[in-house]
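Of the protein chains in this complex, all but one are displayed in their positions.
To keep things simple, chains are lettered A, B, C and D as they appear, and every chain counts its residues starting from 1.
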Amino acid sequence: MPCVAVVDTTFARVNMAEEAIKVLKRKVPAIKIKRYTVPGIKDIAVAVKRLFDEGCDAAITFGWVGPTQTDKYSYLAMSIALQMLQIQYGKHVIDVTVHEDEASGEKLKEVAIMRAREHALNLAILLTKGPEGLTPLAGTGQRQGWPDVGPL
Amino acid sequence: MPCVAVVDTTFARVNMAEEAIKVLKRKVPAIKIKRYTVPGIKDIAVAVKRLFDEGCDAAITFGWVGPTQTDKYSYLAMSIALQMLQIQYGKHVIDVTVHEDEASGEKLKEVAIMRAREHALNLAILLTKGPEGLTPLAGTGQRQGWPDVGPL
Amino acid sequence: MPCVAVVDTTFARVNMAEEAIKVLKRKVPAIKIKRYTVPGIKDIAVAVKRLFDEGCDAAITFGWVGPTQTDKYSYLAMSIALQMLQIQYGKHVIDVTVHEDEASGEKLKEVAIMRAREHALNLAILLTKGPEGLTPLAGTGQRQGWPDVGPL
Amino acid sequence: MPCVAVVDTTFARVNMAEEAIKVLKRKVPAIKIKRYTVPGIKDIAVAVKRLFDEGCDAAITFGWVGPTQTDKYSYLAMSIALQMLQIQYGKHVIDVTVHEDEASGEKLKEVAIMRAREHALNLAILLTKGPEGLTPLAGTGQRQGWPDVGPL
Partner (left out) sequence: MPCVAVVDTTFARVNMAEEAIKVLKRKVPAIKIKRYTVPGIKDIAVAVKRLFDEGCDAAITFGWVGPTQTDKYSYLAMSIALQMLQIQYGKHVIDVTVHEDEASGEKLKEVAIMRAREHALNLAILLTKGPEGLTPLAGTGQRQGWPDVGPL
């Protein structure tokens, strides 16, 4: 029974975690979900770490990043931290981040929901099928939240 | 009796720590505060580390960042350090940073004070209610210092 | 019998791993390949780490990076993680990354394929000839995916 | 008898260490100074580390950064390293850096000298008065090398 840490923020403008949890439960019925909500993206890594220490096998996180340069540096700091956690624990952290300069309004909401669902599916495949579960799609231009672009 | 490290700087132009301490004491009456004041943002992480080693359970830090590109790189270095500390100790560091290019004069002072108070409240909730204490607000577009923007 | 970890993504638009594996098998017939496919570049480091823990002696990874500033920060986070892995394990991670702002369409595909092959060859030389295997080419302006530029 | 590591570079155009040592000796008469001069800013962190391992309790470093983007990335790498050292050892590293795009000629020299002296004073206060030694100045807009800007 795999345990997945689901970490999201109050800063985000879409409840992406909810969407992802639905997908995870449908694809991996025996899954155990542990949720942790933090204020913003710079609080995500420690939440993942705590849930890893409680035994979670993988994590999926939902960040939301403003449009300024400062926001982008915060995103970079968070990304580095999630990299360090992954290589410390050897556990996947699927980082679902929405950037406010990608789109706006309803379109941005749609991107967020689709990205959350599609990355939850990616995580489900990694958890159930292992290292080569996604290999049939290698190099095929998959996108999450936007249409796939296909192979060149 | 939770102990919270409060770290601030002489570089900042608003005494944000004072505001945050009031909120923390009101929301978590049994709280123990340890304060550490340093010159600037690149001195914050080591102060947090020392207070964690003295037994603090969480930290809230108050940074103030100038408007130049160099200032932003200093912010990035500090942010990475606070991420590393959080994943080393498994303790929250709520990083309250004010950027001089956000606003100016009285407005910037107001942003700083409100951000300090609102993040102190976030920390109080995390300390008293745990991982799902903020979940009712997940994806609701909370902001600190500026008006909430709400969900999409 | 050296074991090489081959990590690629579903985000990429060219199956670079396939090209590299052909070269590796031809140059190092006794080689053992372990493949791991992940969604995107921020998932690469943990896959390498897992395969290193399963005994792989080196890795070759295939990243694909979009043209935006955000994409570049993700590239930076991944690059830092691969650096940290390399200095933790003392094992090479040959990082083959294609950036969408290098070229487009067929030309980009050609760059990707050539870069994968040429870096696979670099790895084969490091594995079979050791630290001075590439020394005859030191300072000679080798490029992968684009024509060599030669020494000044 | 506190020991302070003083690390500076041959790249800098002002002998800032000399100025800082005078202040430190006047403010903390029993102080022991260990000096280490390196070529440039990317050599500073290892010098601090060596002097920490020889028993120094804190460090003050003097960097000088050119005006190009590449220089700024070198500054960032150094800053991250000094952060990591501080959180590894729990010892302060007061990082006095002068950036060539701050001013030029005599003015830049004056900034460098004043910054060195003022940060030496900060360090002396931290060493002799501890975590709350600077608290009376918290949020008061102190600057080093330029005039203080005061609280908002």
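One rule holds in what follows: a residue touches a chain if its C-beta (ideal position, glycine included) is under 8 Å from a C-beta of that chain, and two chains touch if they have at least 3 such contacts.
Small disclaimer: the values here were computed from a predicted structure and weren't measured.
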Among the chains presented, those that the missing one touches: C, D
Option touching the unshown chain, where D:Met16, D:Ile31, D:Val65 or D:Leu152 are the choices: D:Met16
Positions on subunit D contacted by the hidden chain, ascending: 8-18, 34-39, 42-43, 45-47, 49-51, 53, 62, 69-70, 73-74, 76-78, 80-81, 84-85, 88, 105-106, 108-109, 112
Missing-chain contacts mapped onto subunit C: 65, 72, 75-76, 79-80, 82-84, 86-87, 90-95, 99, 101, 119, 122, 126, 131-135, 137-144, 149-152
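Note that in this section only the chains that are shown with their structure count from here on.
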Number of steps on the shortest touching-chain route linking subunit B and subunit C: 2
Given subunit A and subunit D, the chains that contact each of them: B
Between subunit B and its twin subunit D, rotation from the CA superposition, multiple of 5 degrees: 70
Contacts with two or more other chains, residues of subunit C listed in rising order: none
Chain contact graph, described as a line, ring, star, complete graph or other shape: line
Every chain pair meeting the contact rule: A-B, A-C, B-D
